[in-house]
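All protein chains of the complex are present and in place, except for one that has been dropped.
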Amino acid sequence: MSTANTSASSDGKSHVHHHAHHFDSAEHEYNAAKFGTWTFLVTEILMFGGLFVGYILYHERFPEMFKAGATFLDWKMGALNTIVLLFSSLTMALSIYYMQHDNKKMTLINLYVTLACACIFMVVKYFEYTHKLHLGIGPGNYFQPHGHGEEVQRALGFLKDYPNIGMYFSFYFCMTGLHGSHVLIGMGLIIWLIRRTHRNEFSSKYYTAIECVGLFWHLVDLIWIYLFPLLYLVG
Amino acid sequence: MASGAHDPNLNYLNWEKGLWSWLTTLDHKRIGIMYMISVMCFFALGGTFAMLIRWELFSVGKTIMDAKQYNQAMTFHGAIMVFMVIIPGIPAFLGNFIMPMQIGAKDVAFPRLNLASWYCLMAGAAVAFISLIYNGADTGWTFYTPYSITTQNGTIWLVTGAFIIGFSSILTGLNFIVTVHKLRAPGMSFWRMPLFVWALYSTAILQVLATPVLAITLALLVAERLLGVGIFDPKLGGDPVLFQHFFWFYSHPAVYIMILPAMGVVSELIATFSQKTIFGYKAIALSSIGIAAVSFFVWGHHMFVSGQSEFAGILFSFITMLVGVPTAIKTFNWVATMYKGSIRFDSPMLYAMGFIFLFTIGGVTGIMLAVVGVDVHFHDTYFVVAHFHYVMVGGTLMAIMGGIYYWMPKMFGRMVNETWARISFVLVFVGFNVTFFPQFILGAMGMPRRYYDYLPEYESLNRISSMGAWTIGVGFLVALGVILHAIKRGKIAGPNPWNAKTLEWTAPSPPPHENFHVQPVVTAGPYEYR
Amino acid sequence: MASGGAHDHHIIPLKIYFRVIAILMFLTVVTVAASRVDFGVMNTVIAMLIASVKAGLVLAFFMHLKYDDKMYTVAFGTSVFFLLVLYFFAWVDFYTRFIHTGIVQ
Partner (left out) sequence: MSMATGSKFMPPQATEIAKSVDSLYEFLLIVSFISCVLVIGGLIYFAIVHRRKHEGEKTPYIAHNTTLEFLWSFIPFVIFMVVFVWGWVVYHQLRHMPENGLEIGVQGQKWDWTFIYKSGRKTAGEIYVPVNQDVKLLMTSADVIHSFYIPAFRTKQDVVPGRYSALWFNANREGTFQVFCTEYCGDKHSAMAAKIHVVSREKYEDWVQTDAYKGLSSVEIGAKVYGQRCIACHSLTPTPEGANPIAPSYYGLFGKQEKLDDGSTVLVDENYVRESILNPNAKIVAGYKKGIMPTFAGQLSEEEVMGLIDYLKTVK
């Protein structure tokens, strides 16, 4: 009952994609999948939005405390991460472009580069987190700077003027942590895509999975585009 | 799939055998039945807590439990009924089963996601009940901070459970939006969809737009308890009223997630049992969308006395009045449909009329609570308890019962024993009014809600209310008996016992795995009783 | 609407992809530079404007919103709209209780 659309992928081993029985055609399934992904992105935007609204509200209520907290963020790391993520967004879009032209090799290259950029992003994040946590600058009650060194003294100084500076770092860790977890989920999905591309499951007739993971990845990048200025630059 | 062989006694229930075929099913009808079983079990559990609460409140002072246990019973009654019974109730159970058939589709858009939603509900419920090991949770289903941060018990587990259950709601909403947009039968434009589908479509929009904010709020609450993030904790400069804003931004749309599907069921029942086309089809459809849209602007009427400014109070009160208008329109349209109809008093119709009776009282008392000046007196008293039970039990539960009796022939191919079904209606209807009408008076007299003990002058009305509660309990037990009996030994029903006009009645009952042997083509509206 | 349309997936030429990424990188540099200069309160507004332009580019080209079914743009717009509703009403309350606390109501 399902009409199969065979795909002549470049290395001759054609792979048949059967669209599910309750769809009329592969095109129908493709549109449904994309619409479902966009609706899912709506829920992601609203979930992250809740954190952004909380951040902006408290930013207005304790402007100096947030400015003091922001001095601990290294904007260079943030900028590097932004560039890395933007580039990974490009390579993800290119991987879709090449699959639309049945160019499996270039698609794989782009997916691998996207994965590599995601790893760089997480490594940079790892350094930022360990640097702060090592100094005792943690979220909420875990804001107990200890040890010596310029940053710790500055943190202790701020703690005296603003007793609830721990809240700034709660927002910092919650927002970047939630975003980081979504980058990890994205990496998992890209690895899943790479595996399926190696097994020739995609072709110019069927690349829905790449496009949907691509949309998710672009959203993760979108959220970082807003996170970077809000946390690192404006402060 | 053997598409050719239309073996008449092969249907979705018996074409695959064994528990494993159920637990890994992708068929929206089977998932609907699995939701039915889960929701009915949770309803029994939540109902038991309700009976315990009413037993304790039967008389002044300690009756059967002490304050701490009462607070836990109150919390679990609220949390189970809201998160596990009434929100998944109609959309996931009746919606999953009936909606794809009503639009002539073979299944929902993402069957695997549909199964994942059911597992989310069960996983969330399991996590929520772990809190019982850590001496329960006593924060009320609203988890207001800073109490929910400082209380020493399993609140984290209940909150995490609700967090996971939230995803079941989001994924169901997502599934329904895509299904309605992409899988309608040829010829079925948006204006030829049954009103039950319209109601579920607007509910799905609410589920997708509102539940994520609950997810982040509950996640922040857990972070508050574990890390002391200080966002909602006044001692760390946070603002507990902000928690109320975030919580009610979800929870008011959530009460419309509860009532809109019920309105959809009632539209179907009234049209079918009056054998008359629905009055004002477009008005009812647009009212559903209107209510869904405006519901995001009114949450402040839960917080009139929370310390928000006078301006905010007035703003929310005004918009709440606006959301009252479409609700009133729908009620008038149902009654107008019955004008010059050919009405039969089968049990589904009794439940639909019971719905209109109780929902009207719930609605007008809702307007009373929306009036700011009066709400200051009524807020957090038993007047509010009575109002939302009239709308939730009188509204959604009546519609669930009506929906089960109405679609029983389609789901299980058997009719319900009418006399016992009517007896269960009378018991539930009478018991309900005896329970909750006195609570309006208790609220007006100033008895606060969530009170373990009350002043002696409130005792007589509380006694009447408790007796009414046990009548409801008996009524629902009878209803359970009626349903179980009907599934096994009900009279065999044909494909369309009620002579209804919507698409699901063109399929055999119980329907085959792929719903329709031949793809239905729609040529006319859903209620063409000419 | 009910069943799939013709095979019309729009393919964006490579040229546009590279032009978009160039603009995005440039805007990143601009936003970092803008944060160096102290515009006072305007700093936040400028940063958000630049970020929105970048986000618009990613949405329109990388996510194909410009060439795709209008329903996806409606979906995205709805989510942002209701986010602003949450922010506006919470801000109204926050403003009257913390920032402009003239009268204890």
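Chains here go by letter, A, B and C, matching the order in which they are written, and residues are numbered from 1 within each.
In the analysis below, contacts are C-beta pairs under 8 Å (C-beta built on N, C-alpha and C of every residue); 3 or more make two chains touch, one makes a residue touch a chain.
Computed from a prediction, not measured in an experiment: that's the story for all the values here.
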Given that one chain is not shown, which residue among B:I64, B:L226, B:V376 or B:V521 touches it? B:V376
Looking at the whole complex, which of B:T25, B:S251 or B:S274 touches the chain that is not displayed? B:S274
Which of these, B:T150, B:S189, B:T419 or B:Q519, touches the one chain of the complex that we don't see? B:T150
Touching residue (missing chain; options B:A126, B:V305 or B:V474): B:V305
For chain B, residues in touch with the removed chain: 67-68, 71, 138-140, 144, 146-147, 150-151, 234-235, 237, 239-241, 274-277, 279-283, 305-307, 310, 313-314, 317-318, 321-322, 324-325, 328-329, 331-333, 335-336, 338-345, 353, 356-357, 360-361, 364-365, 367-368, 370-377, 379-381, 441, 444-446, 448-455, 499, 529-530
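In the analysis below, only the chains that are shown with their structure count from here on.
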Between chain pairs A-B and B-C, which one is joined by a greater number of C-beta pairs in contact? A-B
Take the average of all CA coordinates in chain A, do the same for chain C, and state the distance between these two points in whole angstrom. 16
Taking each residue of chain A in turn, which ones touch at least two of the other chains? 23, 28, 31, 35, 39, 42-43, 46, 49-50, 57, 61
Chain C, residues touching no fewer than two other chains: 2-3, 71, 78-79, 82, 86, 90, 94, 98
Given the complex, residues on chain A that touch chain B span 1, 20-23, 28, 31-32, 35-36, 39-40, 42-44, 46-51, 54, 57-58, 61-62, 138-142, 163-164, 166-167, 170-171, 174
Footprint of chain A on chain B - complex, ascending: 1, 3, 105-107, 109-111, 113, 170, 174-175, 177-178, 181-183, 208-209, 211-213, 215-217, 220, 223-224, 227-231, 236-239, 242, 246, 514
Would you tell me which residues of chain B are touching chain C in their complex? 181-186, 188, 209, 213, 239, 241-242, 245-246, 249, 296-297, 299-300, 307-312, 315-316
